[in-house]
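In this view, the complex is presented without one of its protein chains, the others remaining in place.
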Amino acid sequence: MTGNKIPVGPFHPLLEEAEYFELKVDGETVVDIDMEIGWMHRGHEYISEQKTFTQSIYLVERICGICSTSHPLACVHAIEDIDNIEIPLRARYIRTLVGELERVHSHLLWLGLAGHFIGYDTLWMWAWKYREPTLQMFEAISGNRNHYGMMRVGGVAKDVDPAIIPDLLKILDEIDRKMEMIAKAAKDDPVLKSRLVGVGVLKKEDAIAHCVVGPTARASGVAIDVRKDEPTDAYDLVNFNEIVLKNGDVYDKLVVRVLETIESNKIIRQCLEKLKTVGGPILNNVKEITPGEGIGRYEAPRGEVFHYIRSDGTNRPVRHKVRAPSYVNIPSFVASCKGIPVADVLITLAAVDPCYCCTERALRVVDAHDRPFELDLQRLSRTKTEQIRREIYGK
Amino acid sequence: MGWYQRRLAKSLWVFHVSGSPCNNCDIEILDLLTPRYDVERFGIKLVGSVRHADVLLVTGVFNKKVAPRIRRIYEQAPKPIFVVAVGTCVSGGCCFKESYNTVPVREEVIPIDMYIPGCPPKPEAMIEAVAKLIGVLNG
Amino acid sequence: MNGWTFFYLLVFPGLLFTAVLGLLVGWIDRKVSARVQYRVGPPLLQNFNDFFKLLGKETLIVKEGVRSMFVLAPLVAFGTTVLIATLIGMPLFEKWLSGFNLPIASGFDGDLIVIMYLLMIFSVMLILGGSATGNVYSSLGAGREIKLLIADELAFILVCLVPIIKSGYTLRLSAIVTAQASAGAFIGSVSGVIAFIIGILCLQAKMALPPFHIAEAETEIVEGPLMEYSGPLLGFWKLNQLMMYVFFPLLLIVLFCGGFNLQGWGILWAVLKYVGIVVVLVLIKNTNPRVRIDTALNFFWKYLTPLGLIAMILAVLGV
Partner (left out) sequence: MDEFKQFRELFGTKIGQVIQKPRRLFFVVKEEHLLEIVKYLFDGIGCRLSTATAQETYHGLEILYHFSLDKAGIYFCPRIVISDKQNPKVLSITALVPGAVWIEREMFDLWGIEFVGHPRMEQLLTLNSPENPNQPLRFGRQA
């Protein structure tokens, strides 16, 4: 089916972000993929150089809405790395608590959207319905649903009031129960399994070549996790296991995220228990930062967030480099999207859970002899699910 | 207050325009559709095409690449149309004012009728804004 | 054409009655779907508000589109909908109206065939409206609408043939109703039940309800043919779709369930029949996701049409 040239603008009704993909298609399989980004570019590094260290922590929080405590954590680690600043024990637990809670709410958000793309709106409604208690916990701890403003150089800004810990634990039990149900629904559903197994495989060598991070890498067998490799905050004081699977298809990426959410719940429980007993200050205020360079890393829900800060003794960073995990995960589409049917492209793009949600639903597809035609990924993706359901249930 | 305004107030069809946001306000807008804050009670529906829209929910501080397209989206919408700015980014430029790549004044790109400050504005705040919009319509 | 025909056309079984009932029944559909997703769902008069709001909006007509067809399509479709509603409504409410000794225009020979053609015209108008805008998404949606039309038209004709055969080869709706009054509702017989089930699925496709709402898939190709419509024209399209909620179940009732006898308990039985069919449609709507166009095509041709033929043969044998 070839159509005339279609100005597929980056705006699509249900799309959160503006993204623009271009696939070269030969019949049904994808031959080449090209991406044009830049709709989101707000020039963080430029602004950050005009702000003081504390101000740039607030700025850095607004890079990505759904992993909004990963960037401040990495930024604070970078500043502390310049002078090897130590932070009090209670602050370490609070930092880990907020970081893991955000991993739960980010993974549930992704699970809902993944269900939405392959035509399972009930999974979307469920996942987002059971994500609300997590946001309730955030409001109890930091007063805001997403941008928490918890991090400071040398500690944490707000303390977790021990009085509210019992009902935080109650909410956590409720989330655990629901998480088991969602995990069962997502993992053992035959249609979902046959729909996602073997789709958009990212082989281990490709993952290493493209320097991919986070669940995308762990699903392909590359065992990198900043929480285990360079345990800062309280990650060396809590015990949890790192989930690494082998065959790197979309199904494994889903299972990695679901198991990680369960692990995160365990970490949160341990942190809350410790916060009942561990007392002490939550911030040893740092007077001034000596000239030097610092690298800060944190395991965001999508992968390793990297911050590099260079200071020259004043209270403003001279250079502040930020690298979000999706920056390296997205180019890996070239490897994982080649040779797969067009219907699977959308779920493969979404499986990386791109941080600025570039889950483009319509895109310009160019067929073998370069005639562009309009193709809607979402419809294809849903109908393929439908086709598989028909085979399985024989309806 | 005309009889027609009351009808318009009770059935606002919403179209979501994202101008380089940090996608937090977009997630909060989608939160409004999920079971906990269901806005269909007020007859608000997320529609797929600009032609059907009554309210344009604009998020994000516009960067230079996105601004002309948002202008075009506004021109395509049938009048009367309301533009509701969700989040501090659109209302006041938030922390991205000094950047080289963002449009300094957003009102030049698209005339904004209502601002919902907050980063991100709580779903309750958005519902309250909708109630005010209905109030404004009801006169 | 005495004054009463206009009354029948514009007020009772025609425009006013169908529109109001359609808007009410549309609310049931939205409310049940919302409840399935744990949501609260819209208030009762929501569809009325939507329709009147759309009437007040500005109509934007695409410059390079075919301007006249763009405007004409919804109006002609609206006209056909009103005509269909009257043609179906008359045989149903004939006895009730004769109670008030009003002159009855009770249809004519072959009005079932006219209804089938009018339904075809409705789909054609949707196709023309969609492709008149020159917008790629709309022409894509119009293309799908054609495929869908081909898919369910054949099955629908077979469904209508069964009651014709069973009521002694008459093509008159009121004759079918009277035949059923004597020989018991056609749904009782085996062929009647099969035809009724195929009829329900054809309705699902004709009314573009999920799982066959491929043409106006909201999250995919942006409302399909209706993408470029705004204001009153869009209002008429939405009203047409909601009026279908009224006259399609009524058509099935006339063909298979022996029409209404509105005396005493008859009224309750009539309402029950109507609401039953609507609930079945809504349940099918909520339980399955969207189907791809070629899956829909071979579903209709590979399964439903042979089944319709079997039902027809059984009807001929008199089962």
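Quick notes on this one:
By letter and in written order, the chains are A, B and C; residue numbering begins at 1 in each of them.
Everything that follows uses one rule, which is that contacts are C-beta pairs under 8 Å (C-beta built on N, C-alpha and C of every residue); 3 or more make two chains touch, one makes a residue touch a chain.
Predicted model, so just to flag it, every value in this text is computed and none were measured.
From the options B:Arg6, B:Arg36 or B:Lys64, the residue with contact to the unseen chain in the full assembly is B:Lys64. Summary of contacts with the chain left out: across A:Lys129, A:His147, A:Arg195 or A:His210, the touching residue is A:His210. Across the entire complex, the residue among A:Lys158, A:Lys204 or A:Lys321 in touch with the chain not shown is A:Lys321. Although one chain is hidden here, its contacts on chain A can still be listed: residues 36-38, 41, 43, 45-46, 81, 84, 208-213, 224, 226, 229-230, 293, 295, 297, 304, 306, 308, 310, 318-319, 321, 323, 327-328, 331.
Just so we're on the same page, only the chains that are shown with their structure count from here on.
Two chain pairs are in question, B-C and A-C; the one with more C-beta pairs in contact is B-C. Centroids of chain B and chain C (each the mean of its C-alpha atoms) stand 36 Å apart.
Averaging C-alpha coordinates per chain places the centre of chain A 47 Å away from that of chain C.
Shown for chain C are the residues that touch two or more other chains, namely 37-38, 219, 222.
Residue positions 35, 47-49 of chain B each touch two or more of the other chains. Those residues of chain A that touch chain B in the shared complex are 9-11, 13-18, 38-44, 46-47, 50, 58-59, 62-66, 68, 109, 125, 128-129, 132, 145-147, 356-357. Put simply, chain B touches chain A in their complex at residues 15-28, 30-31, 34-36, 46-49, 61, 63, 65-66, 69, 72-73, 94-96, 98-102, 119-120, 122. Residue ranges on chain A touching chain C, taken from their complex, read 3-4, 6, 12-14, 119-122, 125, 129, 361, 374, 376, 378-379, 382-383, 385-387, 390.
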